[in-house]
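Here the complex is missing one protein chain, while the rest keep their positions.
The chains carry the letters A, B, C, D and E, assigned in the order they are written, with residues numbered from 1 in each.
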Amino acid sequence: MTNNAFILQSSPHFKDKDSVPKIMYAVIASLVPAVAASLYFFRFRALVLLVSCVATCLVTEALFLWLRRKPLHSLFDGSAVITGLLLAMTLPPSLSVELAIIGAVMAIAIGKQVFGGLGYNIFNPALVGRAFLQTAFPVAMTTWIPPATLKIQTATFATPLGNLRFEDAIARGTLTPLKDLFTGNVGGCLGETSSFALILGGLYLLSRRVIDWRIPLGILLSLTAFTGAFWLANPEKYASPLFHILAGGLLIGAFFMATDMVTSPITPLGTWIYALGIGIVIGLIRLFGGFAEGVMYSILFMNAFVPLLNRYTRPRILGEGRKA
Amino acid sequence: MKLSVRMVVVLTSIGLLSGSFLATVGHLTKERIALNKQREIEEAIIQVIPGTVSTQKLYEERDLSVYGGKDEQGTVIGFAIHASGIGFQDRITLMLGTNTSLERTNRLAILDQKETPGLGAKITDAESFLQYWENRDCSGAISLRKPAARSAEELLPSEINTITGATISSEAVLGIVNSSLEHTRRLLKEGKLSSEAQDVN
Amino acid sequence: MELVAIFISAILINNFVLYYFLGICPFLGVSKKIDSAFSMGLAVTFVMTITAVVSWVINHWILIPHELDYLKIVSFILVIASLVQLVEMFIRKISPPLYQALGIYLPLITTNCAIMGLALLAALRDYGFVEAVIFGFGSGLGFTLAIIIMAGIREQLDLAEVPEPLKGAVIALIVAGILALAFNGFIGMIK
Amino acid sequence: MSTKTIGQEFIKGLWDENPVFRQLLGLCPTLAVTGAVINGLAMGLATTFVLIFSSLVVSSIKKLIPSQVRIASYIIIIATFVTVADRFLAAFFPPISKNLGPYVPLIVVNCIILGRQEAFSSKNTVWRSLIDALGMSAGFVLAMLVLSAIREILGAGTFLGYQVMGAWFEPWIIMILPPGAFITLGILLALALHIEHRTKSRK
Amino acid sequence: MSTKTFPHGIHPPEFKDLTADKGIESLSPPEKVMIPLLQHFGKPAKPLVQKGDEVLLGQKIGEGQTLFSASVHSSVSGKVISVDNYDHPGGTPVPTVSITNDGQDNPFSEKKETKDPFSFSPEEIRQKVREAGVVGMGGAAFPTAVKLSPPKDKPIEILIINGCECEPLLTSDYRLMLEAPEDILKGAELARIATGAKRIIVGIEDNKKKAHEIFREKIQSFDFDGEVALLKTKYPQGAEKNLIYALLRRQVPTGGLPFDVGVVVQNVGTAKAIWEAVSEGKPLYERVISVSGQGINEPKNILVRIGTPFKNAVEFCGGLKEDVDILVMGGPMMGIVQWSLDVPVVKGTSGILAWAAPRPGLEYPCIRCGRCVDNCPMTLVPTQLARYVKFDDMSAAEKWGVQDCVECGCCQYVCPSKIPLVHWMRVGKNRIIALKQKKSA
Partner (left out) sequence: MMEVFVPVITMGILGLLFSLGLVFAFRKLRVYEDPKIEEVSEMLPQANCGACGYAGCRAFAEAVVKGETTPESCPVSDAEGVKQIAETLGVTAAEVVKKLARLHCRGTHEAAKDRGTYLGISTCDASHLVGGNKQCSYGCLHFGDCVRACPFDALYMSEEGLPVVIEDKCTACGKCVEACPRNLFELHPISQGIIVFCRSLDRGPVSRKVCKNACIACGICARACPEAIIIENNLAIITDYKKIDPEKIPEIEKCPTDSIGRLKKEDEG
């Protein structure tokens, strides 16, 4: 009983050990299988894009922290790394590094830091970056190369969804087999091809309770219901729900991007509406829209509703509405 | 003067003054504007039916008009179909030139579109799109080659190359062309395109 | 089907604010609080629907028959302005709180590009009467949707550490940009 | 009644009271037509024309108009000049007229114009109103020019249609699309605020 | 046997084994006691003594003036040395009577109650409880006499005896339940009579199985309609509103009291104090506290006189370890930090805890993970409340229910961003009260 410097604070004095960096690093860890798969399927291209996106995100973040005179320790909370990783994972492997860098700068700058940095952004930063690129460079963003494992040489190559949407794959019988979708032996964005790796990472996050189970479940449910209804009505024209789940960016979106805590609702009911909404908008875009894929747009679209959802789905307080 | 009366008088007279001023301006510009419009159409017709000297409107309804392109003798040497429909973003308006039997295309011109610059907007580009429309077989439906063929020679006589990255715009143009061709063919069969009957000029 | 297409398109795809840039002033000005954004949205929807009716009538009964195309601007604006003014005074009379909520922006509806833009676009596209009304109503809803989303976001941003020079209109514009990006996803849905 | 000198009256429109950057007025056309410099310029000039002539008319007949029908009269006057501008463009520059679409008629509801009549011309002499209108127009044209230049250069690699970026440059199509318009204007506004803040704190 | 519980809540480490098996020891009265005149929820008592007065053990030295106040009694016999402001473990100084102990413990009142306590009328019970200065010992220190007087229009059906002791580290209630189960049950019966309740439910968490067994056995010998319920070990099982929900599925209305659903909740210690007050006329001048935590050399449960400086209690338990850097009165979830060992034990002191706190984690902005929402036993939205308070939107904070926060600390416990959520809640509540006062002024 020597020191005179006890801690002064408000209760509680016990705290759980989990912390923001721990959560973020868990997400990074969960991305390892998907990153490995992307390196396996796209080799050097994947490496270049991953490294340049992560590095650019960190540099941009550091620049803004410095400009805003914020402590630099936030740089190491892992969130900028995730943004960089996920951005890279959603880029076509053939994209040039300059464009990837532009996307990464935009992701952090207008996707995150203009709102005040970690925790305050309304929209998913990685997807803001991707949406920027998609709109700025639509051709480069929809030019695909086959995975290194396919060993074929073609100038143009379609993703499974592009194949379905624009090349009448069902009628022509060229729909990508589910097995390939599962292993990842198909064209597409770096990190979206291997469903297996993504499910692995997603399950890890669910088991560690990092992500809210309602989000992936809600998205899968509503997408299944939506695409399932059309598939049952006309299997000649529409692909099965399972195809829709395994193809494109759905799994990476449902497990890693829609679940971004900052940009998803905090109330349980709000979370359900958000998740179901994402699934339905994906279905709408994939089946009837101008794009083969709608994961990015639907997440961004529902992000916009998050403040409203939070506001209008406040849980009932214990005892609220009871007469005194 | 009472306030309300003054209000009425002032506004009415400003209205009258403005009306007369505008009438003058309207009068002065009316012809020119009409002329501009007509010239635009005419130029397009001349473009899609080479050799046209004079033109004549043969048929008109909403979203579809058919013009005849005439040579020096005044014989109709081809039809120019003016049609529009929804593209990727907004309406696309085009003019297609065909021969008089509606079996071969002459040329295609895009008059108005709001597709994405650098992407869908390539439908106005001769190099990447319009060149494929020259001299196609249109006795049946024209179809789209997806993914795009490397050279024009590979295409079937009734095939058009897609614009890479803008399938939707390409399809939209194709859709407008096919349906208006169909429509025109029906009109022709029903004899509603007789050049003598509807001399507008 | 055509009507449904016009309606959906006006709300999601060719949204007045996010695609045509019409009505930006109230979109930025009255989107600070959800409640007033909502009232503004309703007011605009209401006025837009009426405008669609009135401008169609003027256009098809007066201007086109008499070939008075060049009076379009003047007559549209006059009729719309007087109409809005009446509505405004009416609201002021019957509901002072509503009037307070919309504040100075009610008169702004008069000179709001969205209203005038609606009349002009409907005329330009040669819509029939029912189409024009659906277009007006849908566009109003589209405006309402955009402004409510914006207000929700801005209320949330009131509780964020937005860097000082970016507060207010700047961040609102950037959010509008990202919203426009997000709404891009619906492009091509109507064919 | 304004007490500024004529010079100040003109200059204020360029920066201190710049309609776009400082007063956030007339944002709709600013955003809508600045995808290409030529359109921005045409729009700026059309607006200038309307602003100048309506200011002249309003300030010269201001005494005759009862205040209750003030706004209504201004609108008719403005609409008249807008129609003139619109017809003129359609008659003599059909391609530009087509590009600007409904935005020329929309000058009639441009907040800048009505705002100026209401705030300035209705209270000042013809001469001052003219200078004010010139200043404001210059400010508006300036804003249109800056915005459209950035958007056209980045979005198409061209300036007034001439290639200015090297062949290596991949145009950022987003810049000529709506999202680019919003974001660019947002960034420009932030810069304007920042500069303003700087000069103020130095004072 | 099924265990009952409420939704949400958390499972912090318990560390109860430090003291759970240690019997209650008595700490001899110190040389000097400092007895604050405010040891309860409400207004301070009015001093009845002056500097220089001689006082006896159990003599009333402060009179509760208003309804929400409680009398204060001397815990030693001796001489008053001052009546002025003195530091209080609650944080701010309050008027305090300091007394030097003459070591005699001469009792103030000799006469023992002869009448059978169970034959008293409700009013008599309340009177004796009020006289004895009994306040709730479960935390809020609410004057017990007030709780025993339910309003006429709110008939009481059920009396709940709160034996949850859900806070980590504390075991004083547990020891009481093991060592004086009869006194507790007798006190409960008196409280039942006073409130007119029909039934008594004793709620005990399933980490205190031994206490549960003893109570199940003892309750047989009473002839009231009683039940001993086993509850899941979860924090804050002992919080009144959650306990009522767990046991009865009734929701106490927001801003309301257990009265509103026909319930009164009393802590086990309070029940014992009621028994002693009514049967012996013994004022509340001593209580059992846990002195525990990894920073205490010999953690113990001890019976101490009110007004004893923390220092004496801690030294009795072997003193503090070297590396201690946090000292808390109460439990680790809701307790109040202390900066010195000179403050006195008060009626609401359930424990004195000390440990070496791990280096505080860096605070990050809220990442909206929603864990606070998922764990708040009141189903509030803590993150939003904290933001409203931080950005000073008090009307929104009020609308979102900041005043319903019971400051249990679950939200802050789970928050990965280490945001001082409870602190914000408290600031918010405080500001709202200040605003209301300003408005009514």
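Methods note: a contact is a pair of C-beta atoms (placed from the backbone, for glycine too) under 8 Å apart; a residue touches a chain by one contact, two chains touch by 3 or more.
In this text the structure is predicted, and so the values were computed from the model without any measurement.
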{"item": "Selected from B:12, B:38, B:101 or B:135 as touching the chain missing from the view", "value": "B:12"}
{"item": "Option from E:23, E:52, E:93 or E:318 whose C-beta touches the chain left out", "value": "E:93"}
{"item": "On chain E, residues whose C-beta touches the chain left out of the figure", "value": "82, 84-85, 87, 90-93, 325, 336-337, 339, 360, 420, 423-424, 426-427, 430-431, 438"}
{"item": "Contacts of chain A with the absent chain, listed as residue ranges", "value": "4-10"}
{"item": "Chain D residues that touch the omitted chain in the full complex", "value": "68-69, 72, 76"}
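Going forward, only the chains that are shown with their structure count from here on.
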{"item": "Co-neighbours of chain E and chain A - touch as defined", "value": "C"}
{"item": "Co-neighbours of chain C and chain A - touch as defined", "value": "B, D, E"}
{"item": "Chain centre separation (chain B, chain D; CA means) in Å", "value": "34"}
{"item": "Distance between chain centroids, defined by C-alpha means - chain A, chain B (Å)", "value": "44"}
{"item": "Centre distance in Å when chain B and chain E are each reduced to the mean of their C-alpha atoms", "value": "85"}
{"item": "Multi-partner residues of chain C (at least 2 other chains)", "value": "70-71, 74, 78, 161, 166, 171, 174, 177-178, 181, 184, 187-188"}
{"item": "Sequence positions of chain A contacting 2 or more other chains", "value": "110, 116-117, 120, 132, 135, 138, 290, 310"}
{"item": "Chains that touch, pairwise", "value": "A-B, A-C, A-D, A-E, B-C, B-D, C-D, C-E"}
{"item": "Contact set on chain E toward chain A in their complex", "value": "10, 12-13, 168, 241-242, 245, 251-256, 260, 314, 319-320, 322, 324-328, 330, 332-341, 357, 360-362, 364-370, 373-374, 377-381, 383-384, 400-401, 404, 407-409, 412-418, 420, 422-423, 426"}
{"item": "Contact footprint of chain A on chain D as seen in their complex", "value": "170, 172-175, 177, 179-180, 183"}
{"item": "Partner chain B, residues of chain A touching it in the complex", "value": "138-139, 142-143, 155-156, 158, 166-167, 290"}
